[in-house]
Every structure is written in C-alpha cells, then in structure tokens.
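Of the protein chains in this complex, all but one are displayed in their positions.
Naming follows writing order (A, B and C), and every chain is counted from residue 1.
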Amino acid sequence: MFKKILIANRGEIAIRVHRACVELGIPTVAIYSEADRTALHVRVCDEAYCVGPAPSRESYLNMDRILEVARITGADAVHPGYGFLSENAEFAERCAAQGITFIGPNTKAIRVMGNKTTSRVAAAEMGVPLVPGMKENLRDEAHAMEWAQKIGLPLMMKAAAGGGGKGMRMVTRMEDVPGAFRAARAEALASFNDEAVYLERYIESPRHVEIQVLGDKHGNIVYFPERECSIQRRHQKVIEEAPSTLVDPEMRKAMGEAAIKAARSVDYDSAGTVEFIVSGKTKEFFFLEMNTRLQVEHPITEMVTGVDLCKEMIKVAYGDPLPFTQEDIHLDGHAIECRIYAEDPDNNFLPTPGKIIGLRVPGGPWVRDESGMYEGLDVPIHYDPMLSKLVVWGSTRERAITRMLRALGEYAVKGIKTTIPFHARVIGSESFAEGDFDTHYIDNHFRPADAARPMPHEDIAQIAAAIQVYRQDKHKAQHMLGGHPDRPETSPWKQSGRVQR
Amino acid sequence: MFKKILIANRGEIAIRVHRACVELGIPTVAIYSEADRTALHVRVCDEAYCVGPAPSRESYLNMDRILEVARITGADAVHPGYGFLSENAEFAERCAAQGITFIGPNTKAIRVMGNKTTSRVAAAEMGVPLVPGMKENLRDEAHAMEWAQKIGLPLMMKAAAGGGGKGMRMVTRMEDVPGAFRAARAEALASFNDEAVYLERYIESPRHVEIQVLGDKHGNIVYFPERECSIQRRHQKVIEEAPSTLVDPEMRKAMGEAAIKAARSVDYDSAGTVEFIVSGKTKEFFFLEMNTRLQVEHPITEMVTGVDLCKEMIKVAYGDPLPFTQEDIHLDGHAIECRIYAEDPDNNFLPTPGKIIGLRVPGGPWVRDESGMYEGLDVPIHYDPMLSKLVVWGSTRERAITRMLRALGEYAVKGIKTTIPFHARVIGSESFAEGDFDTHYIDNHFRPADAARPMPHEDIAQIAAAIQVYRQDKHKAQHMLGGHPDRPETSPWKQSGRVQR
Amino acid sequence: MTYIATYRGRPTRVQIQETEPGRFRVLLGETPYDVDFLEPQRNILSLLIDGQSFEVDVDPAPGADLYGVMIKGDHYEIEVVEERKKKLSMKLAAGAAGRQDLKSPMAGNVRAVLVQPGDEVKVGQVLMILEAMKMQNEIKSTIHGTVTSVSAREGQTVAMGDPLCVVEPLAEEG
Partner (left out) sequence: MTYIATYRGRPTRVQIQETEPGRFRVLLGETPYDVDFLEPQRNILSLLIDGQSFEVDVDPAPGADLYGVMIKGDHYEIEVVEERKKKLSMKLAAGAAGRQDLKSPMAGNVRAVLVQPGDEVKVGQVLMILEAMKMQNEIKSTIHGTVTSVSAREGQTVAMGDPLCVVEPLAEEG
C-alpha cells in the first residue's frame, strides 16, 4: 500500500480522505493556505505544510508548491478530493512524471470527460443515449438558428467547458436564440476561459439522477445504485438521496449498464460518476456528463451498499483489483444527505463567514456527520461555503426522512447562520415526502418570502432574550460594585479564570 | 401510536429513547433528579419534571413521583431504559393499574427472569441447556459441601438475586466452600437484600455471548445474531462486538433457537436478551440469565441487522405485530461498541466526576456516538460513570477494528479523564485482533502497571505545556501593565468580552 | 426590571423579576410565565416553563441590542432595550424615518460600487455587489430615494455591519 498520501484539498473532503487513510494505516500530509492555518485538516493530518496565500490560485491550485511538498515529505500518492485539482489532467501528468500516483483515473479519462463535447461523443459511440442535440460546438448566430430549428423548442444553450450552472441559457422562443448565444458565449469565456457553446433539447420535469462507478487497473468496472440529486438551488445540489423515487430495478440496471458503457469508453479505472438527466414525464434518461473524481455526495451510496468508496478508490489507485463483483453490490435501505452551507436561508442565502462559537453535532443511530467544523473555527471568506454534509440511513425512505428531521433538529451551530433550518423545512414538507419533484423544486416551492412565515415560539424567544439582558445588566452592576454573579459556575468570567488561573 | 412517552431514566439511554420517539413523532417527558438539572435529556425532551433529590432511591426509583408526573402530563406510556425501574415488576404493575403502558415485557416475564433460580427452572423446562449446577438455593454450609462434591471443581458460588459480579465467589478447593458460602451470602444480603446463593460448575475459558430477542403481543418472537461481551473488567462489560469470533452459522442458529425457547417460557413480548456462558474450549453454551429490558449494547445488533430495536420495542408495546419474520433478519458486516466511562484508566479506574470543558466527538463513515455528554456538562458523582457508547460498523471485523481505532483517536473529552485511551490500547492490541479471548482477558492482558509504559511524545508534551505557561506568564505581565495579548482572537478574556459585550 | 422586546416591528413590554437563583417571574405583555432558567453552555439556554422544556440559542449581535434567537430550528430576531432607553431611542429614530442606512449584511469583498452620491435610485435597484465564498451578492435599495453618501470602495474588504452607503427617501415618499 502507499507509504504516505498528500491530501491536496481542504474542508470536509480533506477530513474524509484522512479518515480513510487512518483506517488503512497510511500517514497523511495536509496542505493549507495562509487563511487555513486554523482548519481542522491541518490539525488532524500527520504533517501539514503551507502552500501559499489565501486565493486558491496561489495555494490549493499551486501545482509547483504542492508537488514540492510531496517531494519533501516523500509522499508517494496524492488524493485531490473534489474541486481544485481533482479533474486537472496536467496535474495528474505532473504527478506521474514525478513518480507519484494521482489517486484518480487515467489522464485520458480526465481529458475526454472534462469536456462536454468530447465526453458526449465518447458516450454516444458506446451507445449511451444523449439528450437530442448537437455533438459539435456552435460557430455563430446563424449556426445556432439552424440547429435550434433542427432540434426544436424548448432548448438549452450550454458551455462546452461548463459546470455548476454557469454558461447555461434556456430558450423557449426562436427569436431569443441569437441573444442567448451571445450571452452564454460571453459567460462561458468569463467563467471558463473557453467560449465554446452548444445546443440541446430541454427536458421537461427534468430530474438529475447519477450513477456511481468504480473501476480498477485490471479492466473491472462496477456500478452502484443511483443517487437522486434533483433538489438543487441555483443549479447547485442541496439534498441528495439514494435510491431515487423514480427508478425501479429494471431502470436501475439499464442506467447502471449505460454508465459502465460510458466509463468503458475511457477505460475508467477509479471512482467516478456518470450523470444523467431523466424526464420525470417519460422516464427516459440521457447522458449528461461524467465526473472523474470522488463526488461530494458519495456517502449516500456508501450507506445503502456498505462499500467504503473512498477507501476502495485509494486501493484501486495502488493497483489492487476490485474486491467484489457486480453481483456483490446490493441496495439496502435509503440514505439522504443534506449539504450544510454557511449561508443565511432567511436572507437570500447570503454567505455567512465568521467564527463558530458553539457546536453540537447530531448523533445516535444511523446519523453520519461529514464535517470540517469545530468549535472555535473561523470560517474563511475565500472558499466554498459548505461546512458539512449530514447523512442518514433508514430502512425505508420514510424512516430516513424522520431520522434526517431528528438529526437536523439536534444540529446546533452557533456564531454563524447556516442552511440547517432551510433543510428542515424542505425535508419536513409534504411535497418532499411524496418524492415527486424535479430540478426546479426548490425554486417552485421555497420562495424567500417564506422567511416571513409565522413562528410558533415568539413568546419564548422574547422571554429568553430579555432574561439574558437582565442577567447581563445585573452582572454588570454587581461587577462594578465588586460583587459576584449569582451563578458563578455559568459565568464566562469565572470559567476563563478557572482555566487560566 | 402512543400520544406521549415518559422516559424514566437519565444519561445516554434517555437520549436514545428520546431520539426514537422523535423519529416516531411521539412527544417525550423527561424526569430528573436535583443533581441532573443540567443533564442533556432535560434539555432535549419536550417536557421535564424534577422527581426528587440526587440519590436514585429518592428520584429515579421514586415510583410515586414518577407516576404522578405521568398523570399530570398525560403520558400514556413509560419507557424505563435499562437499570433503575426497568426490571421492576411492581412498577410495571402500578403503571398498568394507572392505565399506562410499561414499555417492556409482561410482568410474569420480569418476575420469573428477574430471579436466577426461577429463570433457570423456566429455561430448563423448555430444554435450554444450563451450566451443571443446582436449581434450588443453598440452605447451609453442609448443604453447600454436599452440592460442591456432586457438581465437582472448579465451582462458582452465586447470589440468586445477583448481577454485575456482586455476590459471586469462585471456588477451586473443597476446603474453601464454607467460607465462600458465608462471604457470598453476606455480600448478597448487603447488595440485594436477599441472602439466597447457589452453586454451579465454573466454565473454563468462559465467554459471555448473548442473543437479542424481540417479541410482540401476538406470539411472534425472533432472534438476532449474537453479541460477544467477553471483554469485561470487574465483571462489567467494557467492549462488545457482533458477531462473535467464536460462533459459526450453525451455532448461531442453535443459540438463537435456545434463546427463543427461553423467551417463550415466559411468553416474552418485548425486546430482551438471553445471556449464555460459552466454553471457549468446547464451544458448549449454557443459559445464564435473561435481561428483560433494552440492553446497553443493543446498538451493535442494530448496526449489523439494520433494525432499530428501540423503535420496534415501542411499537410492539403499543400492540403492533412485528413487521418482519426470522427470515428477514440478516447479519451484515461487523460492529463494535466501546463503553466510555468517567474513570481514570492510569489510576486504577478511579471515577472522575467533574465538568466537561471541551468536547469533540468522532464522525465520518459508520461511526455512531450514543452519548449524554455536551460541552459544559458537570458529570455528577451520584450515578453510573458511563458517559457514552462509541459504536462502529465495518464490512469485516478487521475494518471495524481500524475504524474504532480511528474514532477513538478523534474523540476528545476535556476536563475529566475517561477510558478512551484504555479502549485504544485494547482495540489496538494484537491479542484483540486475534479474537481469541475470554472473560478474564482484561485482567490477564492489561495490568495497571501498563500505566508506566513508555510514551512516544514526551518532548512534545513538555514543549506544549511550557509554551502554555510562557504565554500565560506573558499575558499576565501585559495584563498588569494594561497591554493586550499578542493573539487576541485566541484569548478567553477577549472571547467572553465579545459575547457578553 | 422592565424591557421592551421588539419582534418583527412589534414591541412588547417584558417585566422580569428573579424570585430565586435561576427562577424568574416574567410578565410578557399581560401574560405571566414562571421560568426555570439555566445556561449550561454559553448562550445556549435551557428553559423549563410549566414543564415544557425549551433549548434556546441566543446570539447577541456585536454592538447592537439585537439578539438572534434559535428555538427548534426557527430563527427570531429580537431587539431588547430597557424601557426608559427605548422611549429615548424612539424619539431619535422619528427624526430619520425612512432613511436607508445600508450596512454590509456579511463579511466579504466589495466587487463593484454602482452608485455615487447624488444618484437617484429606484426600489430594487442594485447599489453594489459584494463577493464572499465564491458567490456574488447584489445589494439592492429598498426605497426610492437619493444616494447621499457612499462609504464602500471597490476592492475593499468589509465586515458584517460595516456601513456601505446612505439613501435618503425622496420627498413624495417620506
């Protein structure tokens, strides 16, 4: 097995990878930016090196410095996590040139699947269904009009290098095609430094369903039960579950086999995810893209199959053959994940960086917290606002829902606002319980105006706040007079005095 | 379903029951002693009532007051947890008389199984094997000598009303029989207010293996895969795992069927556990006793079967039939539980009540923390020192072991010493990995003298402590001069100032 | 002591009396409450009121009389001011009614400032763009008025609560 793994990431995924390494008995090297000296991954890994200033470009994307740390520390493998350098073929090649294993697929797979156009061609050649559309990029406005008429309305204009909803434009009227072309192109250029865009059919009641695959270096590839990722806000996944309420065993098998075909097209040899768009009306599924990394939402697949994907990914990177075959993978129960962000759901989801001054994480049966948080952490303004992923398992979907509600209720993060109460509203809603939703679900059901909804305990809130003020006023008065607070054991003054002596 | 459940317990089991109730949508009522106003169960339950002073006899065992709270709050069921009133037939009867469901088995089952002698008779009548010994109590010393010669050495002298290792004496020489009889009798009288003792064969290389059963009010009873509970200290379980390294599928089936026979002898209709003593040499198993309650270590069975025993126990108490049959119960993977106590393992396991001033609980894949702790809790001196149960699941025993080691390493409890480092030493030992142990394992392998073992990081420890002193000295000097600490963001003075303004 | 607690613009009179350590007699408007109060963790409170158990998080906003209160997942913004002070501050506030004194709703970088003093702005018009955690966030005017001052500069790092700009309402809306 590897002697030492450098984890080229931060936040909860760095912790996730570190945990897998600890369980495999492999020492870990953390890297961090100047803004992340206090981050949890710096504290828990065996070694830690600063790789540059706060901006990602100068630290977490700084290949020279990261490879230098790998050399200094004698790390023989690098785990890139997700985001940052995880889908960067150049980085993978530079690792290889330095004799270091990049824990991910072969570079051809990264390159082909990293581009929407080439990935579609590769998948189509293997017979994987695509959304009706074009397999080349648009040259100009006239070309766009021509293809728009060929495919038919409604349409989606997309950036070839895109992701995360950027460079996407929906078109419902022919006369909007030229404007959408110009706008998408400009956004694609600004976001990805690549102005290539293309057109495809817009799917009605679209659902985002994806298949986890895992391949080894010996030609074996298996698929796992699907993940339902339709609950999105601003095209970002918010809640994921496995399995999907839409998918039955036959469809699961068909999607799994299609995913394996797509993976085989690039000799896939790591953990990866094939994303499909599924029509909620017709249940047709179409290849969207393939992510050549460990996905944020991999834990729900782990919970319904018992397979530790993060560990297996490391083992296949080392060259181990898969320890199981397709027949060994069974779907058991139901899992849900809520992504908890440092955002204020009652204030248009504004980011809320700041210090976490209190933390109590949920526990008990079948609750899994994947977090980079701790009490005292200063959440920096420079990176993604995801704080943790709360994952539950239940023997049925209904039980997973009640368990998630219970766990959300236990989760106390003090000092900054988070999306925890928003999740509780979504997971607790009747519409979610029905399981009949599409990617527009959040926008259609949870308007910001809901922030004005009636609250059940305003009397208690006023009493609690007023008593706190009363106690402070009394404390201040006694402090001035040289007296003592009435309940010394709960006073922070006393406490700091006790600890510091 | 029940309208409201009173939880007649404290600590982690009160939290466990509360969580099950939340997931079932049932409001909960907590009771607490004057020493437990700050306990977590008081804070998380929907209602909370004080039932008396700190001593258990005046609070958690105070039936009058508890039943009065049930009446006032309109609770239609009481969950007794384990310990306290959980195996008290009188309490169960008084609940029934008041029209309240006691969440546990019928009172006949509690009575028969609550006495070692009657329970042995009941089990034997159903053909469950017993340890060679007597089915009556000893009258006097002569009677003891007579039976000792009949059964043969080595022998065990036991209290009929016993439990937890009290009132037990091992006898290896015939001349020790009269003395052991007198001592055991005195101890039994003092501990249980019942001087009845009896004799049985002492089993060599004894292992403690138990079978979870679950019955409903419609005559259905199922068994679950066994739990291995041989890792004990002072006859108290410390580490449990499921399944046992000793048991194969045939033996599992034989033990399960024997357990069901024992349960049927008292028309068992709740969650319960049949304990067996197993010879590590011959693999013979013998009925020890039946616990007519939810057992401390129930979570490991939950982890390897996916069944929420606490929830099912509540549902069968309401009258629901079991939602599964024996064929639906499958063993999947391996689970381990470590009981974390407020005891100092390097100082003869002395209790360490006190204030928890810092807490970080382990997380990540397949780690389950069942805890009543929180940062700021003052652990009282009046009750059992168990703080939490750390439970992990792994697809294999080896993976469960590495995961438990990882989780123990993440668990940080500050302010009081706990048995966490002791668990890490046991779980990380080669002898534990081999799985070949008996109930004497801890005593034979982990002597208190190990406290003097060499420590790898004494240099870091000295540096850390010295820098802390240096910083405090510097801070004090600056404080006297009216200056400011060099790192204001990490100073408790600053922090309390910030929060209190 | 008597306070005015204001929630969603509605002020309520709160009288507080400590009957014994940790026990409070509270009159909220006309309704009496007996409160068993405990603060086991700083600003995490345990209240027992008539047997009902409430776990309440209280976050004091720095430098204001505002408290963010969290109960069973719901968030309440409560202003608590001593009754005498409240009367005073209400008089002061009356003089500046309608004026929009925009403060930064978060820590971040000022990516763009789109107005300057003297500009007339409409309801919903974007005044500036703040960036934090890779997200761009538009700061909009909630009134129709005139920008009288701009404190934020492009490229500047701001903390939550830092002043951004001031918009005075136009006469016809005052």
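Following the convention adopted for this analysis, a contact is a pair of C-beta atoms (placed from the backbone, for glycine too) under 8 Å apart; a residue touches a chain by one contact, two chains touch by 3 or more.
Note that the structure is predicted; figures quoted are calculated from it, not measured.
Colleague: For the chain that does not appear here, which of the shown chains does it touch in the whole complex?
Modeller: Visible chains that the missing one touches: A, B.
Colleague: For the chain that's not shown, point to the residue among B:Ile72, B:Ala96, B:Ala433 or B:Ala465 touching it.
Modeller: Final answer for the missing-chain contact: B:Ala465.
Colleague: Of A:Asp46, A:Glu93, A:Glu141 or A:Asp473, which residue touches the hidden chain?
Modeller: Selected residue, touching the omitted chain: A:Asp46.
Colleague: What residue numbers in subunit B mark contact with the hidden partner chain?
Modeller: On the side of subunit B, residues 342, 344, 346-348, 350-354, 357-358, 360, 381-385, 408-409, 412, 414-415, 417, 420-421, 424, 455-470, 473-474, 486-487, 490, 492 touch the unshown chain.
Colleague: Since one chain isn't shown, list which residues of subunit A touch it in the complete complex.
Modeller: Residues of subunit A in contact with the hidden chain: 29-30, 37-38, 42-49, 72-73, 374-377, 496, 498-501.
Here is the rule we use: only the chains that are shown with their structure count from here on.
Colleague: With a step meaning a move to a chain it touches, how many steps does the shortest path from subunit B to subunit C take?
Modeller: 1
Colleague: Suppose chain centres are the mean of their C-alpha atoms. Which chain sits farthest from subunit A?
Modeller: B
Colleague: So what's the Cα centroid distance for subunit B and subunit C, whole Å?
Modeller: 48
Colleague: If you average the CA atoms of subunit A and of subunit B, how far apart do the two points sit, in angstrom?
Modeller: Each chain's C-alpha centroid was found; their separation is 38 Å.
Colleague: Where the centres are mean C-alpha positions, what is the separation of subunit A from subunit C, in Å?
Modeller: One centre to the other, that is 32 Å.
Colleague: Please output the residue numbers of subunit C that touch at least 2 other chains, ranges allowed.
Modeller: Subunit C, residues with two or more chain partners: 38, 40-44, 60.
Colleague: Indicate the residues of subunit A shared as contacts by at least two other chains.
Modeller: Subunit A, residues with two or more chain partners: 357, 360, 409, 492.
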